[in-house]
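All protein chains of the complex are present and in place, except for one that has been dropped.
Moving on to chain A:
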Amino acid sequence: MMTAVFPAAQDTPAARAGVSAPLRRSPPATGMDPGAPHPPVVRLSGICKAFGPTRANDGIDLMVAPGEVLGLVGGNGAGKSTLMRVLCGVTRADAGSLQIRGVDIAPDLYDTALAQAGGIRIVHQELSLCDNLSVAENFFLEAPEAARALPGWRRIFRARARAALDEVFPDHGISVDARVAHLAIGQRQMVEIARAVATPQVRLVILDEPTSSLGLERSRQLRAFIKARTREGLAFIFISHKLQEVVDIAHRVLVLRNGRSVWSGPAVEASVEALVQAMGGPAEGVMLSRRAARPAIGEGARERVRLSGALIAPLGRDVVLRAGEVVGLAGLEGSGQRDLLHALHGRPGSGISRAGKASFVSGDRQKEGVFPLWSVLANIALGRLESRAPLGRVDDGQERDAARAAAEKLKLDPARFDSPILDLSGGNQQKALVARALVGEAETILFDDPTRGVDVAAKEDFYALIGSVARAGRLVIWHSTEDIEFLECDRVLVFSGGRIVRELVGTAITEKAIVDASFAGTGALERDATAGARGPLDRLVDLAPFASLAAVFALMAWVNPLTVSMFGLELLLGPAIALVLVALAQMFVVGGSEIDLGVGAFAGLVNVLSATLLFDTPWLGVAALLASVLAYGLIGATIQLRRIPAIVVTLGASFIWLGLGYTLQPTPGGAAPEWLSAAFAWTLADVPATLILIAVAAIIALAIDRSPFGVVLRGFGNNAQAMTLGGWSPLRYAILRYMLASLFALAAGLSLTAINTASDINAGGPFTLISVAAVVMGGCALIGGMISPLGVVAGALTLALVGALLGALGVSTDYNAAVQGCLLLSMLALRALADRREARR
């Protein structure tokens, strides 16, 4: 039935021949003989994994031979993803054994690093690229072995990325230097696939829904590539909802259902119908008859939602959704279905209008649904709070009654109302979320892929409920990623490229019709092939820190012409070296999406240490400074290991630094070691040392940022989860990040001692806020992952000049703090507005 999706199906007989060849060629590989010449790439036996009450995997066996494509299918929540996580070393199985290329691996030792060493790579459905990095840098993260900390180290990865993309997706049109954030979703998926297969030594590639965002041609290219590579012995596990695709490409198929393997055999023996039946998925007939059994919608049903404007341009007429209907939103993933749901939930506008209230039920329960600290009852009862006065009283008894009524409809046991919501299985959690929508008074219920990760029985309960909820007078709008679910709908709107391209009603709703319509405009998915090119406006934003430095400098020169002389420069910018260094320290912390509130105090402590201990007993001073760097690493470790907010820990740490400083030296004093003063007091061709050192610091920071190490740090700042899955140790890099920051802060403290030739524990305090201001001004994003050393240096110098400028203009120093605060806020506000405009674009 879905063959129409793949016009390439005419080459199926040939493909089949190719398909069975490896199976015939190496029959022992499928047997159980470990001494066979080609041991299986991996073999899992009896894998069990439970999450609370949910048995996600219950004694599953899986084996993949070299050059084999294993199709893995199962409905949402069947346990596929858990099994793959076990296979990739992300999740540890409760029981079962594991063999890689014939070698037994102890399950407790198995982790992501071992899986990678075994040549196993996975392409996640939820994309795991760092979108602040370029395509080539993402290739580096996947296989960093070839990287050297030398200029030009990217070359090898750019070549590798280009070769891989060319091989898998000819005419891809993706620039390897483009930032991933600038790529369309389909292009990201292509990069991710190419990255996995290009890894040296790769033996097994797991493709989890690889074609969910790919157009027709790209899917075909991928399948052609898989066939070519299997001939060279590369093995694949192919996971897809598109069963025809699986039957076409796989040699063998394994079907999972509720955590158990229910069918396994050669693909030639499998048909789409047989697979559907084995999966226990919703049977077409049942769904159709359930829909037919619903009473007809009344003629005068009230209009709830009207869609018009650009969204429905391909249809050429407004779409009106009425009370009592079940309306499906179909199409390839990311074609605009979710955008419509969110627009309907939030403030409708621009061609979308809604009457009455709407409630939202997401299938992404962890991120968008449950409140993890609450009981089931509290989670449900939240739905009744809407539109109540803030100081109204919450009554447990009333809530319980209302929730009970909703739970009964959903077959959710009220006895579980007092359990924490997370103790429930995925299916029951989802029922609680649906109950939350039901206890509210919303006339429209929006479902966003509600059966994601839900077991078969709970799905059936859900399907049965949908119709009755709608016919009781509500409008149900339902976005699903499983096309078969649309058979439950009265009407389906098919999206493509952000527009509604088809409207299917009643018996016209078939999977084939939906799929055909989905592909109608898939060119749009890759339309922005030139993405990644930076416009002149972006470059202008990059130049902002330098432009403002120039502006402030010009103003300063105008107020006091002496500024332009070398002497004036030294006088003005020399003392700024401490601020520059603290700002660079802060920058590396901000790059990890954290903020260090103790960095100023730490510089103050180093100031005290170097003017007292280091002066009196040099060896003790050096030891103390080393210990302080280690202490910073410890802070990084504490934050990472205990997962506590960096700001609170560093705020606490700032008191420790201050306290240590006071204890060492209660009042300002001390003296600078001679060598230290000398280190900041030379000149080179009449340029004073401080200015040169500022430039050196900038270059060092830039070199670190551009090095492989810097790329890893930025990767963690952007997508720590993906980095961890990729085998990078978050602990090690948290420690290194904080130690790196502490080295810059240490240099700042030393420069304070050298320039002031004395110490004051309070000298560093004010730097904390200014350093954040400099980092923001320099063009770094506080959410992490985007840093710019030269911009930060320019920002720090600008802020130092602003202080001097105020002094030159005769403004009292009392106003310094306020001016700095206002500057920081206005910069952040401007950035926020600019970001918002970009998002709108």
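Keep this in mind: a residue touches a chain if its C-beta (ideal position, glycine included) is under 8 Å from a C-beta of that chain, and two chains touch if they have at least 3 such contacts; residues count from 1.
Convention: contacts and distances are computed from a predicted model.
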Legend entry - Chain excluded from display, named as in UniProt, from "Carrier domain-containing protein", "ATP-binding cassette domain-containing protein", "Ribose transport system permease protein" or "Multisubunit sodium/proton antiporter MrpD subunit": "Ribose transport system permease protein"
Legend entry - Which of A:Val541, A:Ala671 or A:Leu782 contacts the chain that the document leaves out: A:Leu782
Legend entry - Residue of A:Gly383, A:Gly467, A:Gly591 or A:Gly636 touching the missing chain in the full complex: A:Gly383
Legend entry - Given A:Ala115, A:Val370, A:Ala763 or A:Met777, the one touching the chain that is not displayed: A:Val370
Legend entry - Option from A:Cys48, A:Ala224, A:Ala355 or A:Leu651 whose C-beta touches the chain left out: A:Leu651
Legend entry - Residues of chain A (touch criterion as defined above) contacting the omitted chain: 51-54, 56, 76-77, 79-82, 85, 125-126, 208-209, 239, 241, 345, 357, 359-360, 362, 365-374, 378, 382-383, 385-386, 388-394, 422-426, 429, 436, 440, 442, 452-454, 481, 595, 597, 638, 642-645, 647-649, 651-656, 658-664, 666, 769, 772, 776, 782, 814-818, 820-822, 824-825, 828-829, 832-833
